[in-house]
Each structure stands twice: as structure tokens, then as C-alpha cells.
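With one protein chain held back, the other chains of the complex are shown just where they sit.
And now, chain A:
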Amino acid sequence: MKAQAFSYVRPATIAQALDAFAGADGAATYIAGGQSLVPAMALRLQAPELLIDIAHLAELRGIALDEDGGLRLGALTRHAEAHDDPLIAAHAPLLALAAPFVAHPAIRNRGTLGGSVALADPASEFPAMMLALGATIEVAGPEGTRRIAAEDFFQDLYQTTMEPGELLVAFHIPAARPGDRCVFDELARRRGDYALVGCGVKLAMPAGTVDEARIAFLAVGPIPTRARNAEDALAGTRLDAEGIRAAQAALGADLDPQDDDQVPGAMRLHLARVLLGRLLGRLASAP
């Protein structure tokens, strides 16, 4: 199918983009990479009257370290860049590890991190990895810019704390520390399919014991989910078999996947435990 007719503008600044949205009486949508929006329009799931093309806004670009040593990722950073960029590899390796699981190569050449996170598809990789990385999300609106912790950003299925008309500008990610260990994987029926369950783990292990664990799952509920009980179970352990088993057991208090037409909820929880066990085992046996 083809998209319904719409008008198109290409603003030169964030301010112009916000103005264009304000003038459209709620019937406008921003487009960046468009890799989710364009098919949704082709299927007539969405039919905006105005498309505001933000793909050329310099203010939304760039991958750089900021003054406090953290990483600033412009919202327009493409999935392929997340995979290849050396600064991302150094400070946000979970994004690079997750990138190959996002759709297919040609989609990754065009899709943006900002678009993926703003869409907040619970089966998407990058929203969950922003949780695991402890990212802060910078958003611009008519009242100025504000920063939202990833923890507070995801509200419900495709729902975030962004107000209509607000624009995702950048991600701020804390600098990596020596001894950080990261791993990502997912379980899917076929390569490139949406995951039955996916998980990213970031451990701070400067001296052989787990100082801090951050574990985030995708495709286990309406929003990407941190497994805080499993994190607590791991903290202080040496990532031995006992600690890993305790983390797997604790997942039952973190995740409550519902039955759906793919798999029963209990099976998804089982798969989450299997996946977490594999990931932690991989980290434990890594040199």
C-alpha cells in the first residue's frame, strides 16, 4: 500500500521543527530515518498530515565525549554507526553489541537511535540498552530542553514521558570504567526476527567481584525492563555458578511476561533465565 497524502517540511533548526509541529494542530509527525514510520504509513497505521524531516538538523548529530567524560550521542546516530563507532565501542559497548540484532543491514544504514528509543517498541534492542547503560535522554520542547533518566522514560507500550511535539535530541551515557564487562544476546526463532527475549548485561568488576550489575531485558513486557532483583543477587559475588543461579532464580520477581500468541508467559520467563545464565556464564569465562 501507499501512504496517505501529506505535506512535507525540512526545518533547519530545532526551533523551526518545534514551530512546525506547533502550527500543525497535532497532525504532524517528525521523521528521521523513517524505518518504522514509513512502513507504518504505507500500511495506513499512521497518516500524519505533515511530516517534519529532522534528519538534517546538525544539533541532533554527533558522537563525542562531553566535559564530564561521558558520551553524548546525537539522536540521529544511525544503527550502523552504533555498530562501528570507536567511541561507542569504548563507552557504550552494549549499543555496538546489540546493533547486529536490529533488523537487517540496509535498515541499520538509515534507522536512528533517537527514532528507535522515541518509538519505544518493547521488542527493540536500543531502548533496553539505554536502561542497561544508565543513559539520560535529552529532549527539546517549546519550554526548552530537559533531561530524563532512561529509567523514567518508558511508560507503557509505545508510550514515553515525551510530550507530543517534543523532540529527542541526544543521549548522555556515563563514561565506561576499567573493569566494566558487557554482553548482549537474544533468543529468536530465526535470525533477524523479533526476539522472543533479549538481554544486555553491564557489570562493574574492578577487582574480581561484582560491584554493580545492570541487567536489562527486551520483549518481556510492555516496556524494556531492568532486572533489579537479579542485579542485587549478583552484587558482591565473584560471578561463580552459585551467584549466577541466584540471579536466574531472582528473575521471577523481576519479570512477569504475559501469555501471547507466540509463547506462554512461563516459557518466556524460562527463556529469560536460560539467556541470563548463558550471558553471565560467558562473562565469567571471559579472560
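Methods note: a contact is a pair of C-beta atoms (placed from the backbone, for glycine too) under 8 Å apart; a residue touches a chain by one contact, two chains touch by 3 or more; residues count from 1.
The rule is simple: contacts and distances are computed from a predicted model.
Participant: For the chain omitted from this view, which of "Branched-chain amino acid ABC transporter permease", "Carrier domain-containing protein", "Simple sugar transport system substrate-binding protein" or "Carbon-monoxide dehydrogenase small subunit" is its UniProt protein name?
Facilitator: Options "Branched-chain amino acid ABC transporter permease", "Carrier domain-containing protein", "Simple sugar transport system substrate-binding protein" or "Carbon-monoxide dehydrogenase small subunit" narrow down to "Carbon-monoxide dehydrogenase small subunit" for the missing chain.
Participant: Can you say which of A:Pro100, A:Pro174, A:Gly221 or A:Gly277 touches the chain missing from this structure?
Facilitator: If we include the chain that is not displayed, A:Pro100 is the one touching it.
Participant: Kindly state which of the options A:Leu51, A:Val117 or A:Ile173 is in contact with the chain not pictured.
Facilitator: The missing chain is touched by A:Leu51.
Participant: In the complete complex, which positions of chain A touch the hidden chain?
Facilitator: Its contact residues with the unshown chain are 1-8, 10, 31, 34-35, 38-39, 42-43, 50-51, 53, 55, 80, 100, 103-107, 109-110, 191-192.
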